[in-house]
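Scroll down for the structure; my scribbles are underneath it.
Complex shown without one protein chain; remaining protein chains in place.
Going in written order, the chains are labelled A and B, and every chain counts its residues from 1.
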Amino acid sequence: MNTTNKEEVSAQQIEQEMEFTPAYRWQHWIRAIAILILIITGFYISVPFFTPEPNSEPTNFLQAIIRNLHLVFGFVMIAVVIWKLYLTLFAEKYKSERVSVLDMLNPVVWVKQIGYYLFMTKHPHLKGVYNPLQLMAYIGLYIVFFILIITGLILYVNVYHEGLGGLLYAPMRELEVMLGGLAWVRELHHISMWIVIIIVTIHIYMAIFNAVFGKQGSMDAIFSGLKWHKKH
Amino acid sequence: MNHAKDASYDALYSAFEERIAQLSKLSRMKEEQSIMDVIEEKGISRRDFMKWAGAITAMLSLPSSFTPLVADAVKVVDRLPIIWLHMAECTGCTESLLRSDAPSIDSLIFDYISLEYQETLMSAVGWQAEENLEHAMEKYKGRYILMVEGGIPIGNEGSFLTIGGHGKKGMDIAKDASENAAAIFAIGTCSAYGGIQAAAPNPTGSVALSDVTDKPVINVPGCPPSEKNIVGTLLHYLLYGTLPALDVYNRPKWAYRLRIHDLCERRGHFDAGEFVEQFGDEAAKDGYCLYKVGCKGPYTFNNCAKNKFNQGTSWPVQVGFGCIGCSEPDFWDTMGTTNEPLGSRLYQSVFSGLGADATADKIGLGLLMATGVGIAAHAAIAAKKPPKE
Partner (left out) sequence: MSKRIVVDPITRIEGHLRAEVVVDDDGVVTDAYISSTLWRGLEVIAKGRDPRNVPLLMQRICGVCTYSHYLKSTMAVEDALGIKIPLNAELVRTLMNAALFLHDHVVHFYHLHGVDWVDITSALKADPKKASELAFKYSKNPIATGENDLIKVQETVAKFASNPQGLGPFANAYWGHSTYKFTPEQNLIALSHYLKALEMQRLAAQLMAIFGGKNPHPQSLVVGGVSCVMDILDPARMGEYLTKYKKMADFVHNAYLADIKMAAEAYKDEPSVTKPMGVRNFMAFKDFKVGRDEYLFDSGYILKGDLTEVLEINEDLITEEATHSWYQDDEPQHPYDGTTIPNHTGFVDGESIGPDGEMIHSKLIDPDGKYTWIKSPRYDGQPMEVGPLACLLVGYAKGNTIIKDAVDGFLKETGLPLEILFSTLGRTAARSLQAGIVADNAIKAFHNLIENLKVDQDTCAPYVIDNDKEYKGRGIGDVPRGMLIHWIRIKNGVCENYQATVPSTWNAGPKDANGVRGPYEADLLNLQIADVTKPLEIIRIIHSYDPCIACAVHVMDTKGNKLAEYKVDPLYGGVCNT
């Protein structure tokens, strides 16, 4: 991955730094897999694009299986989102994420950051780990996650009436009315998925862009957790 | 779970008993005869009557031990005067009421709920019809049941509907009649939510009955609601004496608690992933799931699958069409294209009809492509002119 890095640095000049903890990396990749599976199964649930060979004994419960997969990963997603929110908001090691808010409040950083992406200015110095645009995108993503989870749960309680479904039934039905009925809930769920797809696409591109051009950018941090930079 | 149910049924049972006793004590509006006289007069044996009461009990999702109570309840029904108003409507709900059966019970209902005002069925006309309405509202003040069919047009100060020699506006009639009703039922999707005339762009400014009165309204939506839901709601009111258990849209829970999808006879095929791809194909002949040809059963709360229509003759899923979601608010606007899944719902664009075929997927794909183009352009520039260090 680092082969494209044009900077020639010797081993003595760089040092290792743990950028992403194992916890962070796990949640990132679990989330990535969950999103992928949820999108594929979600598309199927919306319009079943393949059907099993018709046979006289309907034993291959394809829709049920795919819906089940969607549910399982939906709950995985809920768990991971809660976990990550906890880490971001409360964990000591994640203080730098919280500090990013300061950068976001600084107009100078905004101008420089946008300028950087437009190839006009240098990358601003950041106090936290995320630049303002990045943070905005992540906050947006989490709002969309929240909408997806709520609408998902509303759809869930209307199918599964016992257990968790029973527990959440009354409040979710109230929310359903506020959102304009079950059909609209389903549409919101669908539209939100598209927002996730677009944000994820941009995210992947930006990761690659940073890996290629960024000062310390390297994509393997999300795999190994480590990033490298010059000794001071 | 079952024990809890039994306990709650016991409570319900005694509540009903109390209510019926209470009603029986009320002075009779018609001194002449009891409902049992009429039942016999109509040539219905007590056995037939009890059978019917049993059917109604089952319909209201109550255990069979309630059957005698239901029968008792019917015997006090004759004290209920009904005023039925027609607003912006198509008379489909009245037609549905006409379909009500059980052993010749329809004529019983017509005769014994004391139908004071019903424009489609009443003999009186003009001034005399208006007199009947005024008379009933005065005489049975606080005791009549108001049933309203049709949306209430309030646009242009309500001038899109006037009734009577004094040119009274429909919305004022509905408001006045609501004032002193013992209970108000909005029969059909139009009076429950505004209905078809309230679909975008709602040229007459039609609204639900509950929007023009501050009295509690029980919604019995459907386009039209099945005859059983109309008559059953009336009975349910009688059993409870107060508003029946209602769901989030003020619909009686006994009818609108579950989705069409939950009770659908084709549900097995849905779970099996077996779908009708096109009307009339082999899958359609085999009775596969109608989801892909646009069934909106998964978003629609009603008991059609259980009670069906026209004395159990059929229902839309049975004839291979699927549900159109007619008992949901604003279903004309929220349920998308009739013969396609909800994902194919059209979003109207403002570009004078351009892109009128836009669905969420098309819009999403378009945005994704735009994103892709943006990324490619950015990457191309970056390759030529790397960002500043």
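Note that in this section contacts are C-beta pairs under 8 Å (C-beta built on N, C-alpha and C of every residue); 3 or more make two chains touch, one makes a residue touch a chain.
The model shown is predicted, which means the values in this text are computed figures rather than measured ones.
A.B. asks: Omitted chain: which shown chains does it touch?
C.D. replies: Touch partners of the hidden chain, whole complex considered, are B.
A.B. asks: Among B:182, B:346 or B:367, which one touches the chain that has been omitted from the display?
C.D. replies: B:346
A.B. asks: Which chain B residues touch the hidden chain?
C.D. replies: 29-33, 41-43, 86, 88-96, 98-99, 101, 104, 106-107, 110-111, 113-116, 118-132, 153, 156, 159-167, 170, 195-197, 199-204, 206, 223-224, 226, 278-280, 284-285, 287, 293, 308-311, 313-321, 324, 332, 337-340, 346, 348, 353-357
FYI, only the chains that are shown with their structure count from here on.
A.B. asks: Distance between chain A and chain B based on Cα centroids, please, to the nearest Å.
C.D. replies: 42
A.B. asks: Where on chain A does chain B make contact in their complex?
C.D. replies: Residues in contact with chain B: 46-48, 51-52, 54, 58-64, 66-67, 116-117, 119-123, 158-159, 173-174, 176-177, 180-184, 186-187, 190-191, 193-194, 197-198, 201-202, 205, 209, 212-213, 215.
A.B. asks: So in the complex, which bits of chain B are touching chain A?
C.D. replies: Those in contact with chain A are residues 247-249, 259, 262, 268-275, 277, 282-283, 286, 288, 291-292, 296, 298-301, 325, 328-331, 334-336, 341-345, 360-361, 363-364, 367-368, 371-372, 375, 378-379, 381-382, 385-389.
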